[in-house]
Structure formats: structure tokens, C-alpha cells
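Yeah, one chain of the complex is gone here, protein chain that is, but the others are all in their spots.
First chain written, first letter: the chains are A, B and C, and each begins at residue 1.
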Amino acid sequence: MIVVMKQHCSDEAIEHVLVYLQDHGLSGHLSRGVERTVIGVLGVVGPSGICGNTGCINPELGEALEALHCVEKVLPVSKPYKLASREFHPTDTFVEVPVPCVSEGVVRIGNSTIVMMAGPCTVESEKQLMTTAEAVRKAGAVILRGGAFKPSTSPYGFRGLGKEGLKLLAKARVEFGMAVITEVMTPADVPMVCEYADILQIGTRSMQNYFLLDEVGRTDKPVLLKRGMSATIEEWLLAAEYILSQGNPHVMLCERGIRTFERLTRNTMDISAIPLIKQLSHLPIIADPSHGTGHRDLVSPMSLASLVAGADGLLIEVHPNPDEALKDGAQSLTIEQFQHLMPQIQLMATALSRTVITE
Amino acid sequence: MIVVMKQHCSDEAIEHVLVYLQDHGLSGHLSRGVERTVIGVLGVVGPSGICGNTGCINPELGEALEALHCVEKVLPVSKPYKLASREFHPTDTFVEVPVPCVSEGVVRIGNSTIVMMAGPCTVESEKQLMTTAEAVRKAGAVILRGGAFKPSTSPYGFRGLGKEGLKLLAKARVEFGMAVITEVMTPADVPMVCEYADILQIGTRSMQNYFLLDEVGRTDKPVLLKRGMSATIEEWLLAAEYILSQGNPHVMLCERGIRTFERLTRNTMDISAIPLIKQLSHLPIIADPSHGTGHRDLVSPMSLASLVAGADGLLIEVHPNPDEALKDGAQSLTIEQFQHLMPQIQLMATALSRTVITE
Amino acid sequence: MIVVMKQHCSDEAIEHVLVYLQDHGLSGHLSRGVERTVIGVLGVVGPSGICGNTGCINPELGEALEALHCVEKVLPVSKPYKLASREFHPTDTFVEVPVPCVSEGVVRIGNSTIVMMAGPCTVESEKQLMTTAEAVRKAGAVILRGGAFKPSTSPYGFRGLGKEGLKLLAKARVEFGMAVITEVMTPADVPMVCEYADILQIGTRSMQNYFLLDEVGRTDKPVLLKRGMSATIEEWLLAAEYILSQGNPHVMLCERGIRTFERLTRNTMDISAIPLIKQLSHLPIIADPSHGTGHRDLVSPMSLASLVAGADGLLIEVHPNPDEALKDGAQSLTIEQFQHLMPQIQLMATALSRTVITE
Partner (left out) sequence: MIVVMKQHCSDEAIEHVLVYLQDHGLSGHLSRGVERTVIGVLGVVGPSGICGNTGCINPELGEALEALHCVEKVLPVSKPYKLASREFHPTDTFVEVPVPCVSEGVVRIGNSTIVMMAGPCTVESEKQLMTTAEAVRKAGAVILRGGAFKPSTSPYGFRGLGKEGLKLLAKARVEFGMAVITEVMTPADVPMVCEYADILQIGTRSMQNYFLLDEVGRTDKPVLLKRGMSATIEEWLLAAEYILSQGNPHVMLCERGIRTFERLTRNTMDISAIPLIKQLSHLPIIADPSHGTGHRDLVSPMSLASLVAGADGLLIEVHPNPDEALKDGAQSLTIEQFQHLMPQIQLMATALSRTVITE
């Protein structure tokens, strides 16, 4: 962390910063330039980062330093996340998910294979879920997605079947041998969702719901953490750090588009986040081209682009009759469209010397 | 709601949309232009908007229609929120807050008076809170802000004193006769926070935490709903609609800046949201120039600008010693700066023929 | 175009809109809903869109209608661009560029083949340019990029060699048989740049420099039009429409990233714009992953992702010694990295059943 002082600061102001650092068990390394004086902050590496006896070099220290007299700005040098970083954990993390329908009985996400998660946006009825599950399983998906609790922008919208939806998902798991991923929206529901699901999904609106992150961090279930719709990559990795620091190492990230001024797509899918996450972190990353674009016509090209960019898997909305979907019909593939997409994914996997896990 | 069909759609596709509407108890009004056919969706006005027997004209209907074959886009005509809209409730809503230190014993926010809410970002200690409370009360603030639960981007940051913080706030209320506003972050904490606070604050990261909105909507406490950091005004009013539709009419909005590409400020404060909210809604609106800018030097000009634009009050961070603040020191005013700001606000109030509620 | 009236509008206000339309030779189709009255605007299709005798249904008519009394908003139905739209021109446009080094002597961009444009950000010296040109030609690029006029955010930065740079580019063309693409920044320079270059590049900062668009529209040179850094796709296609409407049909689009709040990349590359442009327009689209990301480590994955998403070619910065580049070194590939990228592109082309034009 580097403290940049304003021009023409008094020696007292500079001294004040140095004393402040000392008081927190850190030390400052002074460097007087022609126009500016800068102070490098030094500490010792401890279990939760670089620390002194009463303070650590973290974003809060930066905020505190920026508040000091005559400080112009504070420039971070180290990354604020540790457990999520590749520097801390150089080798790729594999997240293991039990999947009865594959021969090994388990899928390892993040080990260069490709895993397909598909299903309806929302569980609407037994028939809708079973039809979709059967079809996507046949086409090669091994993980079934489906919302039992749905965030709806309007209070008058459909908010999901709740526990009834979870039970239907569990029924589909038994029937088709797929693992189940579903969203959990509030800490109180975590135990119930854990009972029925194999992967807990944290939605875009919940990426900074810290009580929820803590709660899923205290389970040992795999977690899929979607990027907040205006989150920076650093904030996203810090949200992952919440879960990791509670002791749950089974975290996957999911790029699902960010909000921009563009109006022809629902979000702007940030494909460059995929290789960037691979550089910065050891965690697997999944792409969600359905929410990422909002248009079913764009799902196929963006699916392939995500895989080429390095995604470990895809999360795709499929509905047997998108016309009658209660949510997000415009971005759901039909079963036929999904069946048409899978061979393209296989082709791409071959070109990339990767394997799609289908059995 | 207007459905725009793609060019060269078959009559079957158009008929399909009309039948879909009929099936939901709505009707379609066909209009064939030179290049495009458009269909106006008609219904009857019911208790939760314009509805047919099995469907209403709401965003979900729009999503469903967009998923139909040959539909190019769906254009909303009516606003998706009702209870929050000025059309539904033409006169201004006043939110009443019990404030012992004012002669009436109560403050009515939204009735053209100006109410000052001030205090530290976070409750750090009894001394810090009491010193600040005493000072801001003397300077004219009637509502004390202070976080007991703090959202921290990093899991290693300070997350507040929790219940201990709430008790200190309650103690300050007794001592100085101020009302207390504090953030509640998770549904399970709502009863406890209600016990200690006069106004429940919903933070920017929680604006779309729907379980939390539901929960505060089931209380009868005043709620201050901050704008999400990338929320549109429409989404913000829909979040207010969540609280209102649960039966709690005591909702205030709070503009605190949105995320943009500008890097010199923490957020870009959208001052135009203030008069716009006044046009679209009957709810009071408060401005938070501390988070809105992130720099204490900008707090005074943005405070005055917010009032001139029509804000019903201000929420301002003040710290007795910003150098030692555990959070957000750079955007906190010193006590002296707050004392200096208050006469400027009085002056502005006089120019605007408004009254600052101080006693 | 649909005019949505405010609630409770008088019949006079509605009549006023209808008369306004009549005065412009258009007609209005009235539809009274339960909450709102809407007016569809009708005209007859003429050479420059849908028009009446003194007005056309274009964005300006929308602006004019929005200014009328009691109008709440105006919703566009048709697209504001014609010549650039696929509706107007259903088959793909191929832009032909003379390229001596390929056997046919010409490259057709947009016909499902892949064309590689590579070279330094800026022409710095004869040695730098010739070394790079030779290397990228050998690796398979057929079009040489290189800036003679460089937009520099700072007036103290390097702004290019100007005419001297153009001459060097022309020399490289003779030497290696490559076509040359270079940026033209101001109308007065168009004739000179035409003399030396095969493709005129319009940079991101010039996308709405209408005098420049007019000027290149009056030539018959191929034009590569970069997306403005905060341009919507609609505005971008309208900029293309400027060039097309002046009579130059040889327009290619280039996605190079848009500005967002993300700070780890220089821009956020909008890969979804590639398939979207293919749907909306008949013009070829090129991807620029160098500016799109700002980091050389991201250029390879984003190159491949762009091709998979449907890009007709790539524009890539290569520098023989990025350490010594006068501009954008951090995003330039080394020659070795470019040599390493080409076989990956070949592999991807094979998987996509497309051909990379190399000879």
C-alpha cells in the first residue's frame, strides 16, 4: 500500500502518517519525489495477510489512511483477497459434485473438462421439470438447474414454488441421476436448500449479501457464486473470499453479464472475465449466457465463446415451451435448440482437446 | 403494453399472440403499419394493476410475450409500480418519526421541511458515539445515524459491533433525545433492530434483498431505502413497492450515488433522481452526499445542491476524529466541518422558504 | 413510432398530436387503453424510410413528438437505420480489398473466411515496421495495421509520424504484398490517406465525427468503423449509415470494447455485439482484442472467442519489442506470441469449417 501525499505537505503531516502506521504496528518507507512525497507501507506477513500488531494492510487501512490530513490518495499494491488468489493457491481447485448418472459417480469441475448445467429458469410444475430434465440429460447435461426461490424485480411477479420446488428437483435427481443446482436467497433457508440440492447458487443480487455468504461458507456444499450485476472482478473475488474464509473451499464463480448502457441486450457478458479469473484465481468459472445476453438467439455463440475463453462449464436455461414460461422465456432455449447446441459444444471441446462430461 | 411483431410475420404468428392474450383474460388491439404490426394489450383495472382473469399487465407478462414466436420486442406503457407511484397516490406522503428532542415530539419527513440525519458511519465505541451525537445534536441534527451492522467488501474488514452497537445507539437516543437510524442487513435481525432503532435503513447492497424487504414491510417502522449502486430508478421504486405491498407505508428513499466509470469519486451522485422521484412518486427522498461522493470536500456543495433539487433531508457522516475512523473516514466530516455546514443549510432553507427541523 | 400520452390527458391534447402528425403528412392511429391512450404513427414507405409529405418517422420526429403537451414518451418501433440493416439488405456484404500477396489478388471480407490484420499500434520507424510486417506476413496475416496519425489522450504524448508513417506503410505494402489499414482522423487528411492506404480506419473517438464520416463516405475505399467507446450498437449502425448514405458501400464494423466500471481491463469487450451485428446488419465485423482488453495475456483467448462468435477477422497489435513501444506496449503481442497464436486460429477455423486467408 502506498500513501501519496498532497503537494507542499508539511513535515508534520508526513510525520503524522508515519506515527499512525507505527501505532498500528506497521512501518512506513518514505520517498520524496520532485512533486510528491510517497510513503510505502510495510508490515509482516501473518495468517490473514500483511499485518502489524494492531492493523493489517487491507482496504480498511487504505480508507483510514485516506482520511488523514494532507493525504491525496492511497494506492493498493497487493490484492485484497488471499484465499481466492492464485498467488496463495497456485494450482487449480477442482470442485467435486456427486452425480449418480456419470460412471465415476462424481464430477470434478475445474479440471479442464466441460460440465453442462441446464434446465428451466424456474421450477413451474412437475411435468415441466421432468420433461426438461429428461431431455437435457439425454442431450448430455449432468447437472439440472431450476429455481425454487426466484428473485423477482416486481413484488407482483412469480417468486417460485419454494419448498415444493425443491422437492420436485430432488425427485428429478432420483429419476435422472443428475446433480441439482438451485438458488438460495436468505440465510434462514440454507439448511433446507442443502437438504435438497447438490450445489447452492448465490444469485447476482445476493453477491454482497454477506450474512448469506457466511452461512453457505459454514456448509460444505459446493457453491456457485454469480457475479453481481455491477460488481468489479475484485469485489467478486472478495465475495468468494467470504465463503472461503468461513471454511468452505468448494466455490465456483459464474459470469452472467454486467450492466452497461447497451439496450439491445439484457446485460453485457464480460467474456474477458473468464481468462482473467483463471489468471487471478484458482477457482473454477462457469458461464451463464442465458442471463448474460437475455436473448436465446445469442446463447449458442456466447456458449461457444465462453468455452474457448476457458470456462469450465455452462449454465443454460432450457424450457419445454418457452411461450408458456413464467419467467425469462425470451432467453430460454427450446429443447430442440439445446439438442442442437450440444453437438456444437462437443465439436468445440474436441478442437480444444477437452472433454464434455456426459456419462 | 405494446407488442411489436417482426417484419414479415405470418398471420398465424399474430393470431398466436392474440390467442395467448385471450387465454390470460386480456385482449389485443391490432394495428398494421407499413413496416410493422403492433398489438396493444388491453385489460381491466383491478386491485393489483391492469389484469385479466389469469394474467396482469406486468413485467412478467412482457417477458412471456417477448418469448413468443415472431415477437420483436415488447414496449411497456404503464409503470410497473403502483403503490409507490404518484399516479396512484397524488399527494405527498409524510413519514412520521418520533423525536423526543423536538417540541412536537415527532418529525414529519416529506412535508417540505428539511431534516438532518448525522453521525458516524459505524458505531465504534461509546465515547465516539456520544461525542458525535452530542455535537451533531447541538449543531441541529435531530436524527442520529450509526452503523451497528456494517457491510464490508472484505471479510477481513470491521463488520460492526452488532447488538452492542444497537445498545449504544439506544443510549444516545435517551441521552440526547434524537431518533436513531441504523442499517438492518438480514431478515433474522429485523425484530432486534426494531427494538432499538426508530428508522430501519436498507443499504445499497440490500436494495434487492427481497426477503429483507418483505420482513421490514411487515413491521410498522419507518424505512429508509437506499438506491442500489447500479439500480435504475424504476427498480428502486419496485423495491419500495415490495415494502409498501406488505403493508408498511412508511417508506423513504435515499439517493447515494450510482456506479459509473468515473474514478475520482466513489460514486456519481445522481442529483436529477431527486426531482424525478418527486414527479414519479409520493415518497420522501433523502440525499446521502457522504457515500454519494466519497470525499469530505464534496459533501457541503452536494448537500446544498440536493436540498435545492428538492431533497427532504440529508444523511451525513460525521466523525469526531476521522483519522481514527474504522470505516469511511475519508468521506466523514469532522465535527467542526458539520458545525460549519449547518448555517449554510439554514441559509439555503431560508432562500427556499423551507424550515430546517432542529427543535 | 408509438406516442404514449400521460394519464388524464384532455381530448384537446390528443387532438393536437393528431393534427401535428397530419401537418407532417403522417397519420395517427388512436388506441384508448384503461390507463393510457397511445397513438400509432403511420406513413408511407419512401426512399429514406417511412415518410409523409413534410416529415419522416425518424428519431427527430420522436424528439419533436416528445416535446408536445401531455406526451409521456415516444416508443420507436422501426429501426432508425436502413442501408446498414439486414432487413433492407438481407444477404451478407463482402468488402473487397486488393491484397497482392494472396493468389487471387483480392480478399473478400465477410464471406465466412477469416482475415488477419496485424501490425504495430503506431509506426515508429522503418526498422520497427518492416520487421513486424515481415514477421506477421510470414505467420499468415495479409493486412498490415499501423498508425501514422495517433489519437493521444495527452497533448504531450506521441501523435504519430504523419505522412512519413504513411510512406513507410506504403513501402511495406510493396515489400510484402500486404494491404494496409491505417487511421484517418480529420476530413482534410482523407485524400492523402487514401493515396497510401487500402483501408481507412475510423477510430473509436471519431465514430461520431460526422464530417469525417461524410468525407470517407464520398470515397470508394473500404472503411473500418470502430465502435465508439460508449456507443450503443444502434448509434454505431447509424454511424455506418452516414458512410453508406454518402454512397460508399464498403463498410466494415470493428468491436473494440466499451467503457464500463471494471478497472482490471482497459475496456470491456462486448463479444455479444458480434452475433448481434450479424443479425441486425449485413456488414462484416472485425474484432480488436488488443484495445478490447488492454492486456496481451488476454489477446489470445479473446481472439478465439471472437471468431467463434462469428467475427470475420481480427485486428491485432504486434510489436517486435513491446518494451520499447511508444504506445500501447502492454497490449501488443510479441512476434513470438503472434506466431504462437496463428496455429490456434487455424485450429479454430478448422473446427468452425472456415478458412483463414493467408495466401
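Miscellaneous remarks
Heads up, the rule we're going with is that a contact is a pair of C-beta atoms (placed from the backbone, for glycine too) under 8 Å apart; a residue touches a chain by one contact, two chains touch by 3 or more.
These figures come from a predicted structure and were not determined experimentally.
Here is the thing to keep in mind: the chain we left out touches A, B, C in the whole complex. The residue touching the chain not shown here, chosen from B:Met302, B:Ile316, B:Leu333 or B:Val356, is B:Met302. When the whole complex is considered, the residue among C:Arg32, C:Arg86, C:Arg108 or C:Arg205 that touches the unshown chain is C:Arg205.
When the full complex is taken into account, the listed residue touching the unshown chain is A:Gly40, out of A:Gly40, A:Gly162 or A:Gly177. Chain A meets the missing chain through residues 2, 4, 7, 29, 31, 33-36, 38, 40, 42-45, 50, 75, 77-78, 87, 259-261, 263.
Listed here are the chain B residues that touch the chain not shown: 230, 232-234, 258, 260-265, 268-272, 274-276, 279, 292-293, 297-298, 301-302, 304-306, 308-310, 347-348, 350-351.
In the full complex, chain C makes contact with the omitted chain through residues 16, 20, 48-49, 56, 58-60, 63-64, 66-69, 80-81, 151-159, 185-188, 205-206, 208-212, 229-230, 235, 238, 241-242, 245-246, 259, 322-330, 332.
Basically, only the chains that are shown with their structure count from here on.
Summarising the inter-chain layout, the chain whose CA centre lies farthest from the centre of chain B is C. Rounded to a whole number, the gap between the C-alpha centres of chain B and chain C is 40 angstrom. Mean C-alpha position of chain A lies 27 Å from that of chain B. Averaging Cα coordinates per chain places chain A and chain C 32 Å apart.
Contacts with at least two other chains are made by residues 259 of chain B.
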